[in-house]
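The block underneath contains the structure these notes are about, expressed in structure tokens.
Note that this complex is displayed minus one protein chain, with the remaining chains in position.
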Amino acid sequence: MPEFAVEMRGIVKRFPGVVANDGIDFALQRGEIHGLLGENGAGKTVLMSVLYGLYRPNAGEIFINGTPHKHYSPATAIGLGIGMVHQHFMLVPRLTVAENIMLGQEPTKSGVLLDRDAAVQRIEEFSRQYGLPIDPNARVNQLPVGAQQRVEIIKALYRGADTLILDEPTSVLTEQEVEHLKAALMKLKEEGKSTVLITHKLREAIGMCDRITVLRKGTVVGTVNANETDERELAEMMVGRDVVFTVRRSQATGEPEIALQAKDIEACDDRGLLTLKGVSFDLRKYEILGIAGVQGNGQAELAEVLTGLRPLRSGSISLDGLNLTGKTARDFIAAGISHIPADRQLRGLVMNFSLRENAILGQHRVRPFTLSRFWQSQRAITNHTRRIIEAFGVQAPNTTTLAQNLSGGNQQRLIVGREFSKEPCVIIASQPTRGLDVGGIEYVREQLLKMRDQGAAVLLISMDLDEILMVSDRIAVMYDGQIVAIKDPEETNRRELGELMLSGSPSHAAGYKS
Amino acid sequence: MLKRSTLLREMGITLLSITLAFGIGAFIIWAAGFSVSAVFINLWKGAFGGKLAIGQTLTKATPIIFTSLSFLIAFRCGLFNIGAEGQMYIGAMVAAVVGAHLHLPIVLHVVACLAAGGLAGAFWGWIPGYLKAQRGVNEFVSTMMLSYVAIGFSDYLVAPRGPLHDDKYWANQTVRIAATAALPRILKPTQVSMALAVAIFFALLVWYYLFRTPAGYELRSVGLSPPAAEYGGIRIKRKLILALSLAGLLAGLAGSGEVLGTHFRFIGRFSPGYGWDGIAGGLIARAHPIGAIFAALLMGALRAGGMQVQRSGAAPGDIAAVLQGLVIFFIIAPTLVRTLIRWRRR
Partner (left out) sequence: MKRWVAVVIAALVLVPLVASVGVAQAPKIGLILATGGLGDRSFNDQSFKGADDAAAVIAAQYGVTVEDVLDYVEPADIAEYEGFQLQFADSGEYAIIVCIGFDQAAPLEIVAPQYPDQKFVIVDMVVIGDNVASVVTNDWEEAFLCGVVAGMMTETNVVGFEGGMEIPLIIGFMNGYTQGAQWANPDVDVLVRYVGEWANPTLGAELAREMYNAGADIIYGAAGKSHLGVFAAAEENDGWYALGTDVDQAATAPEHADVIIASGLKRVDLAVESEIMKMVNGTWAAGIFSYGILTDFGFGTGIAVGNLDVNQYITKSESEVEVPCEVILKLIEAANGIADGTIVIEP
């Protein structure tokens, strides 16, 4: 058997205007966990999509188990034992786990009838064998994200994958779920499977991988052994410069008057279930209030309520004495509330709009962009877009590029640029760094602090506890639709916050008996 | 806006589609036992061979420009306006009444007729818009149903015992509009009138509205991404109502133009399906207002050429209709052509 499960030589993949992969060599040893690290847009996902048969490379050779392969489709790749778990899951929400896994691979009784029992049995075997607990009969839309990911992994294994590609698997997971995933990957390794882990999180790459290949701008910077490197070295390889790795929180200087006031807010989620159950807080100028919590405890609804996108059931919201209760997004924007939405592709941008058009979303009605009802200043819009592109480092060929042609990180930079350049008095930032690379994360955090120092009131909703701890002046923990505690970051720690997030009270989660 | 390379590719695909349609059309003509060359020569002659032919093409294209705009402005807001035909009838009827029974000086009378016809059409578009925004009624169904209501109502008005019937003729039509209300014919002896200029003006206006005003920006945002539009403080329901009202307005103008420039009266069932042609026109134009002019010209040319094919005896009118259908089908299904191209490259 050849040493390498996969070997890729001199892979070149061009897209209109971009060289995504520029002569990449990549080798995956049998039975290793290989981290593929790089900033957003470095070409990680493209390289693995080439391997999976989704893209055809413009040049280069691919050897799978030592045999060269050319011009193949994902179906062929699956046949060759390659499985890929995409960042956005490809599951049918209304079907059960077993049905999803069986799709396209249906075992049949006497050639015609679906043999559901056989499938369920096999899924349960896989589940035990690899330590990936899953209920084959549960409906996918009822499962948490972590479980959906396990379904995707089992699906790949079910189809006979020896080589598993995981694209940003941890970006949607909680800390605990990450630990489970790590354990599962170790189990897979023991079984002789090879894994490629696409990530931009340094700590995870070091913690989970055997070797790490770092990509930058479509080329390989180098491959290192995980136990011989550290975060600082990897970060340098990734961004090509010294990174001021942790943004240091400075003390705010201005008068912390109350800006945004929320009183006893109640609101329902999309299904009509009461999700915010009486939330009250004051958001002050010159501060960042971090909202910590496990996903699905009302943070998403809170952000929407505070930006006029979701109606209140009861309670009130006011800004500098201006009552915003029952007002629409239009009024919230006019009052000076900026919003970095959690879902940038759905809410934050019109993907089929150009950068110019996206750069004025929400401000398209006001000067200097609109001079009268029937007169828009094209020059003002272009200038504004250029300023955002330059000031916020958006990588784009020109201002008329469509937003959908930008990488995720650049999309986020565009949104942040747009929202911050409004000179807002309140910023509601929902998962502002999710999916960003090291440089991007650092940048957004710095900008949030800068806005705070200029007097803005910032509400930061994030699943990344490190982020919350790093930049917040106060930390509110949400659990089951309520704020269960507000902590000073100097006087708390990850452990205490984690317990609050998981159970709403510190003692219960820790399992102490009084 | 489309980039130049994209634009060229789109045009290339469109041309390829037309060629393919003519190819299959040629086969059908041959199989039906007619002379392929005679049909195509007459199709060309009827559409572009001489002043009259060009006039016929432009005459047919004029209402289709309006109905294509009507379709695409709603489409840009994510809505399907299937009811341009009915909105056109309502507009035509009101324009005919204002044109015949109001006494105003020249120019002003025309403007009054266009405004009245346009507003009547807008009202007919507002109803499904309101129902969509407030009650979630599917506009696909409601615009189409209201279309039948409008056509039936117009039938009643101009039927022999109807209130608007012209007793001078037995045909189902209203009296002739006043001379002051007529849009002058600009290419005599053909039927081309100033309505064509009005249509082109409105195509430019719709372009400006969609791409150069904040209102048009909001409309397109809603069409491309309602959640993002909502996030941007855009009141989606209002936009839905507005878009269908504007669609109705443009369709109403199509009818007004027919009354003021082509027939000089409302004739029962005057439309050979211009409202439906607008759906195809809007899609052929890839929902671009300037493209709508060219799409309408293509449809008009096919209709005019079809008349010549029939007159010359090269083939019955149905064969020309088959050709038209094929062209529309192939242009609207470019995904099919793209698939074929991709398939070839494999």
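Think of it as A and B in the order they're written, each chain with its own count starting at 1.
The rule we apply is simple: a residue touches a chain if its C-beta (ideal position, glycine included) is under 8 Å from a C-beta of that chain, and two chains touch if they have at least 3 such contacts.
Since this is a predicted model, take the numbers as computed values, not measurements.
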Legend entry - Neighbouring displayed chains - absent chain, whole complex: B
Inset, instruction - Could you tell which one of B:21, B:177 or B:307 touches the chain left off the display? - result: B:307
Legend entry - Hidden-chain contact residue, picked from the options B:14, B:62, B:173 or B:221: B:173
Inset, instruction - Among B:7, B:36 or B:52, single out the residue that touches the unshown chain. - result: B:52
Legend entry - Touch criterion as defined above, residue of B:163, B:184 or B:317 at the omitted chain: B:317
Legend entry - Residue numbers in chain B that touch the chain omitted from display: 46, 52, 55-56, 59-60, 159-161, 169-173, 188-191, 258, 262-265, 267-272, 304, 307-308, 310-313, 316-317
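In the analysis below, only the chains that are shown with their structure count from here on.
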Legend entry - Touch list for chain A against partner chain B, complex: 307-309, 328-334, 339, 341, 343, 346-354, 357, 360-362, 364-365, 369-370, 373-376, 378, 400
Legend entry - In the complex with chain A, residue positions of chain B that touch it: 1, 3, 212-215, 217-218, 220-221, 224-225, 227-235
